[in-house]
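Can you keep this structure in mind? I'll have questions shortly.
Here the complex is missing one protein chain, while the rest keep their positions.
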Amino acid sequence: MVRTQITLVQIDNYGPWTVTPEPRCEADLQTLQAQLYVDLVQLVGSQSGYLFYTRFDNMIGLTNGLDRDDHTRIQDSVRNRYPISVSMSVATAQTPKEALSIATDGLQKTGSAQDETRRSVLYSEVIDTDERTADDVEIAHFDVIDATRQYTDELDAFDAFLRIMRGYLLLAEYLYDNHAALTFFIGGDNMITVSPDLGEEVYQRTINHVDETVGIPLQVGIGQGPTARRAGMAAKHALETCRQHDTRVEEAAANHDGTTSN
Amino acid sequence: MVRTQITLVQIDNYGPWTVTPEPRCEADLQTLQAQLYVDLVQLVGSQSGYLFYTRFDNMIGLTNGLDRDDHTRIQDSVRNRYPISVSMSVATAQTPKEALSIATDGLQKTGSAQDETRRSVLYSEVIDTDERTADDVEIAHFDVIDATRQYTDELDAFDAFLRIMRGYLLLAEYLYDNHAALTFFIGGDNMITVSPDLGEEVYQRTINHVDETVGIPLQVGIGQGPTARRAGMAAKHALETCRQHDTRVEEAAANHDGTTSN
Amino acid sequence: MVRTQITLVQIDNYGPWTVTPEPRCEADLQTLQAQLYVDLVQLVGSQSGYLFYTRFDNMIGLTNGLDRDDHTRIQDSVRNRYPISVSMSVATAQTPKEALSIATDGLQKTGSAQDETRRSVLYSEVIDTDERTADDVEIAHFDVIDATRQYTDELDAFDAFLRIMRGYLLLAEYLYDNHAALTFFIGGDNMITVSPDLGEEVYQRTINHVDETVGIPLQVGIGQGPTARRAGMAAKHALETCRQHDTRVEEAAANHDGTTSN
Partner (left out) sequence: MVRTQITLVQIDNYGPWTVTPEPRCEADLQTLQAQLYVDLVQLVGSQSGYLFYTRFDNMIGLTNGLDRDDHTRIQDSVRNRYPISVSMSVATAQTPKEALSIATDGLQKTGSAQDETRRSVLYSEVIDTDERTADDVEIAHFDVIDATRQYTDELDAFDAFLRIMRGYLLLAEYLYDNHAALTFFIGGDNMITVSPDLGEEVYQRTINHVDETVGIPLQVGIGQGPTARRAGMAAKHALETCRQHDTRVEEAAANHDGTTSN
């Protein structure tokens, strides 16, 4: 049974900071945001979690396996190395959507994203270690069939980008509205969905919907595991099976993630 | 008169590399991509250019002021520090769309994005120094009116994200299709358009279109300058005027960018 | 009883790589080396270990608490993100000197640092989890008394640097030759010694020796703990006591490290 632990990361009072006392250099802001993402994705990743950049000032993590102390340390690290601080909110539920909703709610109650006095708040409801199971996390890894030949090598680079974004946005909206799942664009033509336990049929219908609506043909590998890393790696291997066998949806066998540790 | 110099940056043979010999750890790939963006945005930025992450394996730069040698050095730096290399293509035209189209074409002619033998190619048509003018670049900087109160502090974090993405995608498509401009999401609720010389009225119509179609209220500051940095800083100051005067569209006076150098 | 786990990290075949096919840009090499250190110090640090940059192409870690899998993951991360790979060798002994000697020996047996075929070797003898104790690690944190007033604000910056280096080198040689300890310069006027269980008297004699020989007055805080992080934090708090009470040597009370986790 899937029990997703989601972490919402929010830079404290970021908007006002970017224009005080004067608007700051955009290249510096881009560097700051992306560097923060680099550091957090590494720190979360070293504990087998995933982090998605989303809006950069609001990032969303899949953090099964990280406890309250792990989150505190990451916050301390940010405060020790950046001119800004981050608040975090962690929650768990059977669907990623619900977990994020609880996490968002927990954070909003502590104050506004632009509250000058809110600094490094941590609201957390992590899963107890002894309640964790081997299939707490489900991840689906999508990519666009033949994207390099059909888009990158063929279209104007912005046109190619817009088409992939259109496919991504539709996919994300469909899975969020109908299946309480959270979908993230992760670069190239790749998208990752953090899902409740959905089953191959749902993914097949989803792919059909995207193809019919915006003409973007997707394939998907699905994996489960105790952590984002293991579920994600299983999903990647399943996606490789799609590529080899020319299929559209593949689910990894249980505990077949190609790795030996968490 | 606007003469936009656009650089297309493409990681060579990236897709195959990410799954050879086995799929690589996603946290590492995210770190690699974002770190590459951090380094390139700094290097391009140190010469007063802008770089946008777009698909991460394909990035788009606004590079007025960088010459062929500057590009070569950045490529060398990537080759010296990363397990991958990047090809680049630089072109100039009166509209950003046309410049990117020429740049894409130039790169595609040198080989596929997944050509195993294509490494660090550079196709370049940079603007001669003595042909550069004080208003070669026009930048529009948008944000969502009252985004923190209406979205971040109010909605579920993913719902807020999806709405902003929906607004962004519509804005980008509209300006690309109708005005040959390139629009990038740069984090939070901010978007930057690299435009030909458009005029306030076009921006007003654009904002109306986005508001009427998806209900996202935008405001925009417009700036011009010899480089991305100066045009962008002028646009930011103009956007501050929107915020202070509660207006929707503001254009910076000529050469009023709040900075003293390029 | 102290049982130090030391990790030797060595970039594979680095020297030849830096000049093939031509000497590479020094700024790029400096960036590469320091970035590698940044990443490794974060990854080792997220598991409560310390890493010292030493020669940059050979780094030394204090890694009590990291197991074989943790090391493997760090190696994978380097291979996924850098143009070079690192070999590692882990060993444990009652003195840091002996542990490093075993680790060095283990690595040398797998091939030369400039062996073209040696890639990402891992030789490891980590401490079993159930054999770990609360005082496996001892750290001494030194700084120069009144360094800012006497050196930084008074001398030419290079002169100040040379004096501190002279003090550091003497300290490192003395503690290595006489007490089987490893001492690292960590920036500013700070030095950290990874020691066997030495006792305050030894540190007092050491400080006297450095002061008499090169005229650099040191103070030191000593801490113990199950990991580098906890021992190191205890040592820092003890050094604060020196600063407040104007004493030269302070040892933290057992388990008084100012933190609550490992």
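First chain written, first letter: the chains are A, B and C, and each begins at residue 1.
Heads up, the rule we're going with is that contacts are C-beta pairs under 8 Å (C-beta built on N, C-alpha and C of every residue); 3 or more make two chains touch, one makes a residue touch a chain.
Fair warning: this is a prediction, and the values are worked out from it, not measured in the lab.
For the omitted chain, the shown partners it touches in the full complex are A, B, C. The chain omitted from view is touched by exactly one of C:128, C:156 or C:246, namely C:156.
Touch with the chain omitted from the figure is made, among C:134, C:165 or C:253, by C:165.
Here the missing chain is touched by one residue of B:25, B:43 or B:252, and it is B:43. In the full complex, chain A touches the hidden chain at residues 24-25, 28-29, 31-32, 35, 76-77, 79-83. Taking the whole complex into account, chain B touches the unshown chain at residues 39, 42-43, 46-47, 69, 73, 77, 260-261. By the touch definition given at the top, chain C reaches the unshown chain through residues 8, 10, 14-15, 19, 22-23, 25-31, 33-35, 37-38, 41-42, 44-46, 50-51, 53-58, 60, 97, 100-101, 103-104, 108, 112-114, 148-149, 152-162, 164-166, 169, 172-173, 176, 182, 186-189, 192, 229, 232-233, 236-237, 239-240, 258.
Quick note on the criterion: only the chains that are shown with their structure count from here on.
In terms of which chains touch, the assembly is arranged so that all chains touch all other chains.
If each chain is reduced to the average of its C-alpha atoms, the one that sits nearest the average of all protein C-alpha atoms is A. For this pair, chain B with chain C, the centres built from the Cα atoms lie 42 Å apart. Rounded to whole angstrom units, the spacing between the C-alpha centres of chain A and chain C is 35.
Each chain gets one centre point, the mean of its Cα atoms, and the points for chain A and chain B are 23 Å apart.
For chain C, residues that reach two or more other chains under the stated contact definition are 77.
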